[in-house]
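Have a look at the structure below before the remarks.
The other protein chains are all here in position, but one chain of the complex has been omitted.
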Amino acid sequence: MYAISRSSLIVLILLGLGFGIYPLVGDSYYIRLLTKIMALGIFAMSLDLLIGFTGLISLGHAAFFGVSAYTVVWFVVKMEILNAFLIFPAALAVAGLCALVIGWLSIRTAGIYFIMITLAFAQMLHAFFKDQHYWGGTDGINFNDKPMLMVGDTVLFDLSNKINLYYLTFSLMVAAFIFLAVLLRSPFGRAIQGVKVNEGRMRAMGYNINHLKLMSFVIAGCLAGAAGFIEATRTSFVNPEYLSWHASGNVMVMVILGGMGSLYGSLLGALALTLLGDNISSLWDHWLLIMGGFVIAVVMFMPDGISGSIESLSRRFRKASPPREETGP
Amino acid sequence: MDISYYLIQTLNGIQYGFLLFLVASGLTLIFGIMGIINLAHGSFFMIGAYLCWWLTSLFDNLFLGILAGIPLAVFLGLFIERFGIVYLYKRDHLYQVLFTFGLILIFGEMRSILWGNEVQGVMIPEMLSGAIPLTDTQSYPVYRLFISLVCTALAAALYLVIQRTRLGMTIRAGASNREMVQALGIDIAKLFAIVFAMGAALAAFAGMVAAPVQSVFPTMGDEILIVSLVVVVIGGVGSIKGAFLGAMLIGLADTFGAVFLPHGAGVVIYTVMAIVLLWRPQGLFGRT
Amino acid sequence: MTTLISSLSRRRLLLGTAAGAAAISTFTPTRFAIGQTAKLKVGLMLPYSGTYASLGNNITDAFKLRLAEVGGKLGGREVEFVQLDDESAPPKAKDNAARLLTKDKVDVLVGTVHSGVAMGMAAVAREENTLMVCPNAGAGALTGKNCSPNVFRTSFTNWQPGYACGPMLIKDGKKTVVTMTWNYPAGTEQIDGFKQSFTAAGGTVIKEILLDFPKVEFQAYLTEIAALKPDAVFVFFSGDGAVKFIKDYAGAGLKAKIPLYGTGFLTDGVLQAVGNDAEGIKTALHYVPDLDNAVNKKFVAAFKAATKREADVFAVQGYDTCTLLSVGLDAVKGDAKAGRTLYSTMQNTIVDSPRGRFTISAAHNPIQDFYVRQVKGGKDVLLGLAVKALADPATGCNMG
Partner (left out) sequence: MSEIILKTQNLSRHFGALMAVDDVTLSFERGLVHAVLGPNGAGKTTLINLLSGEIPPSSGSIHFKDQNITGLPANQISQLGIGRSFQKTNIFPIFTCFENCRLAAQSRMKGSFRFFRSARSYKQINALAEKGLEMCGLANRRDTIAQAMSYGEQRQLEIGMMLSTEPELLLLDEPLAGMGAEESLKVIELLKRLAKDHTLILIEHDMDAVFAVADRLAVMVNGRLLETGTVGEVRASKAVQEAYLGSDEEGH
């Protein structure tokens, strides 16, 4: 059952302070990179909702990230509408709608089937954007004007300013975290966690499992859409690779590396993996070899991820108060 | 567009279907019997193609290249099963996905280190390089006919092994009920090793015979993996028969889709999959 | 030691510039100090792996060849290269370009081959206001809709070689054509250019075939071509894809029945690999290795001596990139941030290239001659001029 432990609270506060203060002292390269990391963090948290809390192993999660990014492009390039108050909800809605359709078709299956079908549907969207000249084909679309928050013709917040975009992303990340933390304490959140632990029993107790799974799938899709919105705005670029299964695999690695079922682990995973890639990629051409070995090592030796290690370390430090389950006769 | 045109396009589709079958049959058996989702299966196809290119240029003969490549592929399969996959049997699918995703990265980089990232061509041997003229402009390349014939022979051999031998019986039993085989006291470790190595070798062989017609390039494994997954989903996990029908269906859908729907070719096979799933969520021959 | 040199050089700079520049230098002393002592950082963002690796290497080597010819300095500054493999992967383009510009802090960005990547680079270069020269990618928008004062190109727009091919087919009496290319902008833009001049002269395109980049499984399409029986087939493929296509085309028995045409990239750098199957293929391009001019003869020999490879169009473009940079930076004494002065010098240059002299359009793209070439005896041979001084229409370009 999701609860924020004391050690995770410390990590969270440190993360929040670090991300919040960095632009005041950092250089433009890392501001750009951290914006990407926070967007990926939102993306990873959304996947954590599925695999860490609902027990749905989706290998097509990048689809929702991607369709949202393409929605941004549609508004900015095709419609020449820049108002983020319009684009952002629309991007989330499109991502959510795709999640609704794909989810409806996929959740009727389980296990290996679910993995393969989510993967296949994401590839279908990938193929769609790749084939269509309208959407820029394999090269994708570059654009110049970024969305801005505006009322009428008054610009409140211009997202082409890196710092502005950084803090918008930061706020969205914090909002997404709080939203998920609240969600997981709500009756719905409790129910999906029950589904992950014991699906059959939940059904026997009268829950409609498919509704719960579908709802979770749609919420995760919307959140992935928020991340896609940021990434499309940050790079002012969109490409079919945003939806590819490599993207889905990468975000899954982030969730597991950070530790699934902890939310803040996903943020740590996005941070660790991106910084690792950023640093070793310039050292060695074949850095993906290290990455591959690293992924396998995580599976073999650290299945609970970074957050799992933090929790067990902090438990070891607090020997004085034994865990609750050991009390009683 | 006359009859010969459709005939040749059908031949093209079937030939692609056969290649898909070789990859998908291993994939579906590894799912069905071992309960392993092996995303790195496409890498064996890619490795087969590069092996073929490398060995062919070494021996200056395609057949010798393929002959030498097969034992290497079997060995690679055994090695990966023994030192990697074996740790995944008791793990959640999630970790299988990640582990084999890591394997893909490693295979890809090893390929890059050993053989580079270039696209490579493999020469069709002189004796198979011609084309059979059908009409004044249409003709069918001999080598493609050769692929179809070899694959037919291989599919038939696979059918005989699975239907007629003791190993085949065990495999069939395992694919329909994994727990039962384990309960029957069969040497599971050996069975798993054989199934995995066989699957790897089939995929690599497909890559080898495909190398002359598709060329050899780094992302070829990813492409065939995804399409093979679609084949397995359509055919039903664990069903060889399903894999065969699914492969033919997708081979033809892809070929005719490319010709008739040039701007939606990529979506065709997934649409076929979605339709099959709406009708039978467990695939054509999957268990309920 | 270092301080001495730095103060000395700053003084020399102050002496040599106008009073206005002196005023600027007091506000931004570091830049000028660095301007004379530090090396000029040139970021080479090119494909060093994958399908286009050989192109990236030819561009790089020819650039360095030219740099040596002009004395190893650009605008009086020693040159330091920061090389980055762009993998021809558009999704990584912007992050990679940002890395060169904001982390490695290069003064000039050179790249690349792949159009999609080049578009991403140009967007970042514009954001960071850094000079960029594109030595190959032909994306029309780079010097069209998305043109920018700080972005130059020494190669071509995709439209140009395509457009140059139309008259060639008409002259040969080919009225109906099937076109075929990869479904990505480099391909579709070249085909569009071709269609424009071809249909204007009375030709008909009866079918346009597109396939996924970089797939090379052509069989189903060759079957279709054989069924359609056009007068000719016009394609854009390059590199290994071109090798495979030319071979499959001959293998399907079409070579003798339906002549094959293409933009010059079809035969550039692939002739050795395809052997006899390429004989007779006609193409148009802005370069032929046997062009009869002094610059070309010297270049072909020097490139061969330096790299043991034959020069090709990509090497020429890399060579000219260095020429253009050298002219521009010399005029502003190595200050890559000089802005308008630098850009207008570059735009008004007449580049004396191995391909023949060419000028730079207002949209910063070459205005150049295109030649008709044919494969004879395993070599591309000059047949004549296709179009003289062809300029890209640069639709939608507004430098603002």
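When the chains are written out, they are named A, B and C in that same order, and each has its own residue count from 1.
Just so we're on the same page, contacts are C-beta pairs under 8 Å (C-beta built on N, C-alpha and C of every residue); 3 or more make two chains touch, one makes a residue touch a chain.
Just so we're clear, the structure is a prediction, and the values are computed from it rather than from any experiment.
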Chain not shown, its touching partners among those shown: A
Selected from A:M215, A:V253 or A:I296 as touching the chain missing from the view: A:M215
Listed residues A:V25, A:V151 or A:A204, member touching the removed chain: A:A204
From A:R108, A:K162 or A:R185, residue that would touch the chain that is not displayed: A:R185
Where the missing chain touches subunit A, by residue: 1, 182-183, 185-191, 194, 197-198, 200-209, 211-212, 215, 324-328
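The rule we apply is simple: only the chains that are shown with their structure count from here on.
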Chain located farthest away, centre of subunit B as origin (C-alpha): C
Chain pair showing more contacts of the two, B-C and A-C: B-C
Chain centre separation in whole Å, for subunit B relative to subunit A (CA means): 33
Separation of mean Cα positions, subunit C and subunit A [Å, integer]: 39
Residues within subunit A bordering two or more other chains: 130-131, 133, 285
Multi-chain contact sites of subunit C, meaning residues that touch two or more partners: 49, 212
Touching residues on subunit A, where the partner in the complex is subunit B: 51, 57, 59, 105, 108-109, 111-113, 115-117, 119-121, 123-124, 126-128, 130-133, 245-246, 249, 252-253, 256, 285-286, 288-289, 291-296, 298-300, 303
Interfacial residue positions of subunit B with respect to subunit C in the complex: 1-2, 5, 8-9, 12, 112, 116-121, 124, 129, 131, 133, 135-139, 141, 144, 213-215, 217-218, 255, 258-259, 262-263, 265-266
List of subunit A residues in touch with subunit C within their complex: 27-29, 32, 36, 130-131, 133, 136-140, 142, 144, 235-237, 239, 241-242, 282, 285
